[in-house]
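Missing here: one protein chain of the complex. Every other protein chain is in place.
Moving on, here comes subunit A:
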Amino acid sequence: MRNRLKGVSLVTVTLLLLLTACSGGGNSGAAQNSGGENSNTAAAADDGTGIKPVAFSFYGNYDWLTTAPWGENEATRWIQANRKVTVEPIQSGGASAEKLNTMIVSGDLPDVIFTDRGSTVERLVQAGRLVALDDYYEKYPNFKKYVKESTLNLLRSEDGKIYQIPNWYTSGQFGNGGWMVNKDIYNALGRPALETFDDLYQYLLQVRDKYPDVVPLEVGEKGAGLDIMYGGFRENATSKFISLMGYPEGDKLLPIYDDPSYEEMMLYINKLFRERLITQDALQQTQDAVKEKVNTGRVAVMVESNITTYGAEGHRALTANNPDSGYEIIWPVHKAGLDKNKVFVSGFETLGWNVNVITTRAEDPEAIFAYFDWITGPEGQKVLFFGPKGLYWDEEDADGAPVPNEKYKTTPANERTETMRKFEDFNWAGNTTFIDTAKMSLEASLSANQKSWETVAQSTVTWKTALDITEFVNTDPVPETETGIIAQNIQDIHTLAFAQMVQAKSDEEVLSALETARKNANKAGLDKLLAFKTEKWQENVQKINATK
C-alpha cells in the first residue's frame, strides 16, 4: 500500500514537473495555460517566472547567522500569502561547521544550503549531494537576464555543471571599505589635507596631543582595517593579495613577502602603532569595543573593510545630540606619488558574496530554483529589500524603482533601516545592480537630511574605490589535501608574523619578523601553494575572457 502511494506521488510529481516545464518554455504559452490561475497575481505573470507553491528547508552555514521564522515580518508574510512559498529555517546554533557535518553524516541534509563558495560546495558536489541547475538557468528568465555569462562560467564546478545560485552578484563596482574622519575633530583642527600617508601621520600626531582620550586611528575588530591599507601603497591592488599570500606579476603570483609595497606598509603600520597612533587593542579587540568607541565619538580616523556600517551607525549616534557632528567619508589615504584614481580599498567579485545550493534531498528542486529566480527578479528584490507594496512605497517610477511614500519619509530613519534590514535577511539571491540603482533613485528623491549616510558614502567613495578581483575567486585549496595543509601552515606563520610586525619595537624588528616569515613560509612550501593558486587564477582568467 505504502509503496503504491509512493509510486502514485512520484508519478504526480513527474507530471507536475513536465507541466511546469512546458509552461515555462514559451512565454505566450505559459500566459495562456495559467492565465486564469494567475489573474489575481498579475505581477507573477509579468515576471513570467512560473513560480509555484513550495515548502523547503533552508540552512545558513554561518556561525553568526540566525534566520528568523518565516512569515514573521511583512515581506515574508506577503510571500507566504501571495506566492505560497514557505521556508523552514534550520539554525547553525553558532557552530555552523559542526552542524553541517552532522547533517552530512546523518544523511539529513536540508533542501537548500546558504554558504560561501569554495571547499564546502565542492565537497558536496564531489559526493554527488547537489542538484545541477544548468537546465533551470536556461529555463527561467531572471538569472539569465541579470547574471553575466562570464559570472555563470566561474560558478561552474569541475565537471562543467553549475550547482550554485549566486547572492549579491553584481555587474558594477561595489564595495564597503574605506576611511572616515570624525567631523568635530577634523573641523577643530582646521581640516588639513588628508591625502597621503604623511598627511595622515601628521594629523594623527595632532590628534594624539590635543585629544588624549580619543583613538587617533581605529582599525576595527581584531585589526581588520590594517590589511586594507595595502591598496594605498600600490596602484591597482587590494588586500586580497595578502590573503592570497602572493601578488600578481605578469601571469604569475610572487610571494607577498618579496613585495616592496608590503614591506613599506608593515613599516608604516608599525610606526603608527609604536607611537600609539593606532589603538593599542587593535589585534585583540572585539566588535562591541570598536562600536562603543565609534558611537561615542572617541575615534578620530577609522579605516575598515566595512566602514559604511560603522560610519552609518556612529553618525546616527553622534548626530542624535548634535546635528553638525558625525563622521565623514574621505578618499582613501595613499602613498605620495600614486595616482589617487588607481588606489583601491575593497575588492569585489562579480560572483557576489556567497551562494545557495540545492541538495538532492529536495523533493522539487525546480520549484525551489523558480523561487530563487523570482527573488532575484524585480518583484522579489522589491519585496525583500523595500518591503511589499503598500508599506514604504505604492508606485514605481519609469525604471521600475519604488517611489517612497509618506510612510517612508515620516518613519524615523533608524526604525525604517531596522525593518528593511530584517527583510534583507531573506534576500538570498540579492541582485546588487537592481537594488543599487533602485536605492539611488529612491535616495535621490529625498532631501539632504533624509539621505542615509551609507548611500552617500557608497556613491561618492567606497564603490569607486573597489577593484574587480573576480579573477582570484576559488583559488583556495581543499583543506585536507597536501596543498591545503601547506596553506594552513603558511596561514599560521603569516598570522603570527603579522601580529609581530604590527607590535614590533623597532624597524629592525619588523624587518627581522618579515625575514623569519619569508624563510618559514618558503620552508613550508609557499612556492607550491603559489603555483597552485596561479594555476587556478589563470583558469579563471581564461573563463572570463572566453565569454567577453
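In this section, a contact is a pair of C-beta atoms (placed from the backbone, for glycine too) under 8 Å apart; a residue touches a chain by one contact, two chains touch by 3 or more; residues count from 1.
Here is the rule we go by: contacts and distances are computed from a predicted model.
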Identity of the absent chain, which is to be given by its UniProt protein name, from "Signal peptidase I", "Multiple-sugar transport system permease YteP", "Tryptophan synthase beta chain" or "Spore germination protein": "Multiple-sugar transport system permease YteP"
Hidden partner chain, touching residue among A:K84, A:K222 or A:K271: A:K222
Absent-chain contact - pick from A:D397, A:D492 or A:E515: A:D492
Footprint left on subunit A by the chain that the document does not show: 97-98, 101, 104-105, 119, 123, 126-127, 129, 215, 222, 276, 279-281, 283-286, 289, 292-293, 298, 479-480, 484-485, 488-489, 492, 495-496, 498-500, 502-503, 520, 524
